[in-house]
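Of the protein chains in this complex, all but one are displayed in their positions.
The first chain written gets the first letter, and so on, giving A, B and C; residue counts start at 1 in each chain.
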Amino acid sequence: MDLAGSHILNTTPEVVWAMLMDTDILARIVPGITTLEKTAENEYKAVAQVKMGPVNGSFSGGLTMQDIREGEGYTLNVQQNSKIGNANATVTIDLKPVENNQTELTFDGEAKLSGLLARTGNRVMSGVANSLTKQFFENFEEEIEGKGGKG
Amino acid sequence: MSKITLKVNQKSHSHDVEPRTLLAHYLREQLSLTGTHIGCDTSSCGSCTVHMDGMAVKSCTILAVQADGSEITTIEGLAPNGQLHAVQQGFKECHGLQCGFCTTGMIMAAADLLERNPDPSEEDIRHGLEGNFCRCTGYHNIVRSVQWAAKSMSELVN
Amino acid sequence: MSNKYIGQSVKRVEDKRFITGKGRYTDDIKLLGMTHASFVRSPYAHARVTSIDISAAESMPGVVAIFTGDDIKETGIVGVPTGWQVNFKNGDTMKEPPHPLLIATGSTAKHIGDPVAVVIAETYAQAVDAAEAVEVDWEDLEAVTDPFKATQEGATLVHDDSPGNLAFDWELGNPLDEVNAAIDASAHVTTLEFVNQRMVPNAIEPRSYIGHYDEVSDKYTLYTSTQNPHLIRLLMCAFVLGLPEHKVRVLGPDVGGGFGSKIFHYTEEALVTWASQQTKRPIKWTETRSEAFMLDAHGRDHVTKAEMGFDGEGNVKALRIKTYANLGAYLSTFGPAVPTYLHGTLLQGLYTTPKIHIDLCGVFTHTVAVDAYRGAGRPEATYLLERLMDLAALEMGKDPVELRKQNFIPAFDGVEQPGYQTQVALQYDSGNYHGVVDKAMKMLDYKKFREMQQEAAQNGKLLGVGFSTYIEACGIAPSAVVGSLGARAGLYESAQVRVQPTGKVSVYSGSHSHGQGHETTFAQIVADKFGIPMEDVDIVHGDSDAVAFGMGTYGSRSLAVGGSAIMKSIDKVLEKGAKIAAHKLECAADDLEFAEGKWTVKGTDKHIGFGDVALTAYVPHVYPEGLEPGLDFASFYDPANFTYPFGCHIAVVEVDKETGKVKLQRFIAVDDVGNVINPMIVDGQIHGGLAQGIGQALLEGAIYDDYGQLVNGSYMDYAMPRADDLPMFELDRQETPCPHNPLGVKGAGEAGTIGSTPAVVNAVIDALWSGGHKVKDIAMPLTGERVWRAMQSS
């Protein structure tokens, strides 16, 4: 499953970068994440509760940041396991300053799904991806506006 | 466990079942009515079709507890007096079956179809059976079987 | 003999139980003390089991036992075998990696659903619940699913000892340099690169097995939804579990469709049998549809480049083919044979092509095993030839029917005229190819269709007609021939005809019916040959204890091979019966003729009935000296050749100009399957075959993603024809008897599937050309999007 998108965030790349490197904030804005614990430098244990339509399950696994380019972006590797299948996503995140002190956040990557998720989910998977993306940016914006909201 | 009481093929039954028990499982396991088959897990194939309170339903997508108080007819109860139902007869006359696995569900669906529409066109029949898979017949003789049954039933009425 | 039944559309005797819900499929059977199995399966296409923890599962309610791959490994059971060995061109032995019953720790799962453990519990629900509690740690590895990519440098290996993922490479036909020269010398060469996509057989009855070990008798019983109970017994006993064959009974009760997918001796069959001995309890396993999608052997899956050379007059001069055939991760029972001996040998088609060469790679990938799926190899060959023919006609501006007819092999009956020797090893038995085409064209009313098509095009509608002719090799097969080609079994059939003292007849057939109506067709033959009512004949099959031996049902062989075995036993009964009759009538056996159920002294009205002779055989008070009592004969029939049904199929379609959606309007099939015993049943076989072939053209196809996940593994995602996807079929028949079997029959089980697929695709292409879209090819299945894109790009 391809994961790609971009969004203009209403703050500077510096602020966005800081937020992206702040695990507390990440835990709040990444849809579904309930806990994010640091296990090593740039490595985290992540637990997610995904409630989306017919799916209601808990996922757990790890999250690693690689290829960190200060202020510009990094590559995120997410491994999540559950009873209905596992997901392994690698997503490259890039930040680019745009006019009016705004930031364009672009991400591009791929998620590898297995088990039931892969087998019975194809019909709706692009909907899942679109929906997660939408939620992620909504949460991000709310966070920027200081609401600290969660999807 | 939940207690259910229902009538199957004119006979009353009462059992304790786990709520997650499907009607299809209940019929097959508890009542040994194995003419109701299970061919898929997505409510697609129609092999498990039975009549519930006079309607054709997919018994793999109904919990036994949902059927509490209902009247169920399975393929075994379609011909109560040993006399074949016109649809059963039609399937035999027109070679509407091969391996027989989808057949019982197909017959139950077709019987319901004719109940609502005694004089269906070919298109009505094909549309009416879109919830039942058959992998053997290419549907050709199934359509003919239902046409045969419709004719036979109308002759019976007239 | 009389002809009261043969040739008649006798209603099926088996129907009664099926239409009343009394059919008995394996999952309908309950044994005392029966337990249920559920498997723990790999979610990955390629992953190493790093650890497996059953402790939580073991303490779940109702759990009787849990076995893992490590347990199996300890027993020394290696796995299930293939039935064919196809060696490399250079003589190297075929790669035949083990296909374990369960994946052990440290080993790798090689397709999604590959099992690592089995949980046996008191109830089905408990087994499922506990299986979920088994914890497996996986090391997820790279997978390869495309047979071409799998052979390329750097591709990940399915089996460490199979470089290039090759099980074998193989060639057939004329020397390559001769074929190259003929292609080079051609005035026109039509080229197609295409995928014959992977099909999911989808028998509506999911596979179901019950293993039952009985301690008292030390006997094993396996109930299995299989097409060939004896073959399963042979493979399981001799190659997998090492059990004494006489202590194992395999029962194939009513089986809800097979289409090739129930030939394979699956790991689960051996596993429930073995585990039952461990637990001393009967064990049932019935797969879910999700499992069926993942695990039942798939069909087709070829990646092909084909080139056909013509001279200036449109005569075919050469055919050159390179194919990568996907075998899946493990070799199924017929896996190696399907793309080679059931495919390469059919590339002559109905044409006089003088130079043919096929080069083929049998490739391992991280997908489930490919086996014989209805038609098995022959649909792939027909698709290739008939797409090339239609495309060549379009490219050369010729009529597609005329181009075919111009290249047809002339009619021959195989008796007066010899059989036709092809460039690809086979000798066709008898054929009249123009005959079927002419019949079909009359049904179509070709001229009128072309007028309608033009008119439609003027009104902005896209109508198309597509043709296909085919030949297939059925009635498999002469044992010596298949033996020389790598078969590890003979492909004869057995039949026992037991005349009871009262003159009733029990027939024990090694063929197995899973929808084909053997109980009717076989009884028709026996009743007519003995001149007795059909009600007096009982057909027994599917029980290895009752039936001496059998090779099962596939490859349209039941009547041609199994029926011929019955004929042999019938002849033996009649021959012995004549001796008894002669003794009673006080004449020589040669003076008797048998007809209408009685032996009559020629030229007199002195006679004795079949029943009287039967009784005499068992109450031999007045009896020929030296003759054994009884009237009971078993026979084995090994065919002299394959049989070669053929036919012509025509599809008429309308393509929605805006959406690309294809509507099949008409389908005409004129098939020649030799003599016909029961026309109703034969038509039914054709109908079903057509639906599957049309399904491949328009709707079906397994889709693995790059990671080896089957992304359309459910009926919500895998489109299969439903009643409203198909029209009424228009059928007719020609009967050219098979010269080499006693019934003159050729086989009808696969014909519909083989001929129909290219006819539909050709029709869609024709429709597009009628609207000015000069599209050469569209990949199957022809979904709305694919057809729409083809129109966009032309």
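Points to keep in mind about this one:
Quick note on the criterion: contacts are C-beta pairs under 8 Å (C-beta built on N, C-alpha and C of every residue); 3 or more make two chains touch, one makes a residue touch a chain.
Rule of thumb we're sticking to: contacts and distances are computed from a predicted model.
Among the names given as "NADH-quinone oxidoreductase subunit N", "Dihydroxyacetone kinase-like protein", "Uroporphyrinogen decarboxylase (URO-D) domain-containing protein" or "Carbon-monoxide dehydrogenase medium subunit", UniProt records the absent chain under the name "Carbon-monoxide dehydrogenase medium subunit". Across the complete structure, the visible chains that the omitted chain touches are A, B, C. Summary of contacts with the chain left out: across C:Ser290, C:Thr304, C:Asn326 or C:Gln453, the touching residue is C:Ser290. Within subunit B, the residues in touch with the undisplayed chain are 2, 18-20, 22, 25, 41-44, 46, 49, 55-58, 60-63, 65-66, 68, 109, 112-113, 128, 130-132.
Mapped onto subunit A, the interface with the missing chain covers residues 52-57, 83-84, 116, 120, 122-128, 130-131, 134. Within the complete assembly, residues 124-125, 128-129, 132, 288-290, 658-659, 661, 699, 703, 711-712, 715-720, 725, 783-785, 788-789 of subunit C touch the chain that is not shown.
Criterion: only the chains that are shown with their structure count from here on.
Distance from the subunit B centre to the subunit C centre is 30 Å, each centre being the mean of its Cα atoms.
For subunit C, residues that reach two or more other chains under the stated contact definition are 290, 714, 716. Taken residue by residue, subunit A touches two or more other chains at no position, since every residue touches fewer. If you check the complex, the residues on subunit B that touch subunit C are 18, 20, 25, 28, 32-42, 44-45, 47, 74-76, 78-79, 84, 88, 91-93, 95, 97-104, 107, 122-123, 125-127, 129-130, 132-143. Here subunit A touches subunit C in the complex through residues 83, 85-86, 88, 112-116, 118-120, 122-123, going by the rule given at the top. Contact residues on subunit C toward subunit B in their complex (touch as defined above): 9, 11-12, 14-25, 27-28, 30, 124-125, 202-206, 254-257, 259, 288-290, 514-517, 680-681, 683-684, 687-692, 714-716, 720-724, 726, 728-729, 752.
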